[in-house]
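Shown here: the complex without one of its protein chains, the others still in place.
By written order: A and B. Residues from 1 in each chain.
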Amino acid sequence: MKSKSRTLMMQRLALHAALTPLAIIWLFPLWMMFVFSTMPDYGIFSPDIVLWPSTNFVENFKNLQADTNFLRAMFISITVAVIYTVLSVMLTSMAGWALARYRFAGRSMVIAIILGTITLPFAVVVIPQFIMVAREFKLANTWVALIVPPLFNSLGVLFMRQSFSMMPTELFDAARVEGVKEWRIFLHIALPLARPTMAALSIILFLASWNNYLWPLLINSRPGMMTAPVALGTLIGLTKVSWGGIMAGAVLLTAPILFVFIFLQRHFISGIAAGAIK
Amino acid sequence: MPLRNRIAYAFLAPYLLIFATFWLWPIINSFLISFQNTRVNPWRFSLTVNWGRLVADPAFYNALYNTLIILVIQVPVMIALATVMAVLLNSPLLKARPLYRFAFFAPVVVGEVAYAAVFRLMFSIDFGIINKLIGSVGLPPVSWFDNGTAAMALVIIAVTWRWAGYNAIIILAGLQSIPGDVYEAATLDRVGKVQQFFHITLPLLKPIILFCVVLSVIGTMQLFTEPFLITNRGGPGGATETLGLLLYRQGFTSLNFGYASAIAYTIAALAVAISLLNLFIGREAK
Partner (left out) sequence: MAGLTLTNVIKRFGAYEVVHGANLEIADGEFVVFVGPSGCGKSTLLRMIAGLEDVSEGTIEIGGIAVNDVEPSERRIAMVFQSYALYPHMTVRRNLSFGLQMNGNPKEDTERRVAHAANILQINELMDRRPGQLSGGQRQRFAIGRAIVREPQVFLFDEPLSNLDAELRVQMRVEISRLHKQLGTTMIYVTHDQTEAMTLADKIVVLRAGRIEQVGAPLELYDNPANQFVAGFVGSPKMNFLKARIEGKGASGVTVSLRADPRVKLTLPVSSAVAAGSQVMLGVRPEHFVNAGAGDTDLTVRIDVAEHLGHTSYVYATISDEPLIIERPESRHGGDSDSLTIGLSAARCFLFDAEGSRLR
């Protein structure tokens, strides 16, 4: 008979032998993003293999700022993401509350429509949305155009509805008997209890807004009203452009989120897993 | 009580207004626009101008072909990889778990533009780090952007890198919901680890894996950023042009909204059809 500890040892070795190279490959692009962002352009395009960071980050960033007003774009991205997240959490938690806690005419129809269309690709609405916002409302290159249309996202409604309907009914009945107004029940009892769900939802929504590309690209293409991903995207493919600068921009787009991700991994993961399992 | 009814609507109304304006109505409107000739002013209704063009357009068939190729190769590879990642990450024998988790999950939070930029640079032909590494082991460099097949491979590699971890998160959550005593019982029955994976884990994971497949199909059907930014607007010569890119081109370069809407509806219909087919096959095989 094989000894138990020896078998375990071998299994552990095999596991790490399989996983380590995969992890290195997976980290490689992120590492190279960082390395490139610190290298001068002539270094990036030299024939040597360089895998270690250099000291040119600030210089690269200056080039980026000269190519496109990236600071302005970052400011727009951050502001939009924050406002979008707050608004979306507000709207979807109110809607989720109504759908979880009241029986009213049309309730099941609303739920059916939301569930029935949630998996449709965004591509299907992009043309009419664009025509409406840009041509009919004449809102292209405005803050409203960046923030309001994406609020249709119904993931939050399902998310919040789930959270509210798992709370014991008696809690709200108790408040109702005490004469607490419905909106105060929502504000003072339901929302505080839904805080963990709101945290996970906020993270997902912030991330979605921060990384959103297609819609901002279409609707806000004027320099000065571009979001950071759009501004960076305009540089990719140009011939006379600082690639070190682009990489510096990529790092600025990625690092803050990655930093938050390290500390809030649990929330990110539970948000993604729960959002998927619904 | 009618009062409660009114309160419910009050809570629901702000969201419903946005939802109807920016989602429901456009879904319907998109269908209507696909029957408009939008190349004349004012637009004129026509049953066939867009749909007729679609069924005869070689550019459409090229995009459809490319999209399906990516779908057929990328989705299975990525889901298999994600399953392996999830199973290995779930092993109690693993040391330094947070580190591995970070490695696989980090791409999930990286924006499309940022990662597209890095891939474009890493795979650039003359001085890209990938070709340098390939060269350092004595192999000839690959023309990632000039060779259609290589460009396709690049798109597939990029999408897989970006999304495998996302699926692994979902599958891992599924794995963790399988009770441990099932495995203990199997171990006592002298069922090996590999057999346990194929006969216990996989069957129990099937609904979740199917769900991942459906999500990935929907994502791939509207793939846009990668061919747009990495392989330079679907290059070389349309070899990586996807339906998403064709939609963008027709809608926002040629401003032919009617034709773009027809493409959009085709994307949606295919996504729904392929998802349903998946679910159907998944149920049949049970």
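The working rule: a contact is a pair of C-beta atoms (placed from the backbone, for glycine too) under 8 Å apart; a residue touches a chain by one contact, two chains touch by 3 or more.
Model, not experiment: these values are computed from the prediction.
Engineer: For the full complex, which residue in A:M10, A:A66, A:L171 or A:I262 touches the chain that was left out?
Structural biologist: Candidates A:M10, A:A66, A:L171 or A:I262; residue touching the omitted chain: A:L171.
Engineer: If the hidden chain were put back, which residues of subunit A would touch it?
Structural biologist: Those residues of subunit A that touch the unshown chain are 168, 170-171, 173-181, 184, 188-189, 192-193.
Convention: only the chains that are shown with their structure count from here on.
Engineer: Considering the complex alone, what residue numbers of subunit B touch subunit A?
Structural biologist: Residues 4-5, 7-9, 11-12, 14-16, 18-19, 21-27, 29-30, 33, 85, 88-89, 91, 93-95, 98-122, 126-127, 129, 132-133, 136, 161, 164-166, 169-170, 172-173, 193, 208, 211-212, 214-215, 218, 221-222, 224-225, 229, 232-233, 243-244, 247-248, 251-252, 257, 260-261, 264-265, 267-268, 271-272, 275.
Engineer: For the complex, which residues does subunit A have touching subunit B?
Structural biologist: 8, 11-12, 15-16, 18-19, 22-24, 26-27, 29-30, 32-33, 36, 44-47, 49, 51, 91-92, 94-95, 97-99, 102, 104-105, 107, 110, 113-114, 117, 119-132, 148-152, 154, 157, 182-183, 186, 207, 210-211, 213-214, 218, 229-230, 232-233, 236-237, 243, 246-247, 249-251, 253-254, 257-258, 261-262, 265, 268-269, 272-273, 276-277
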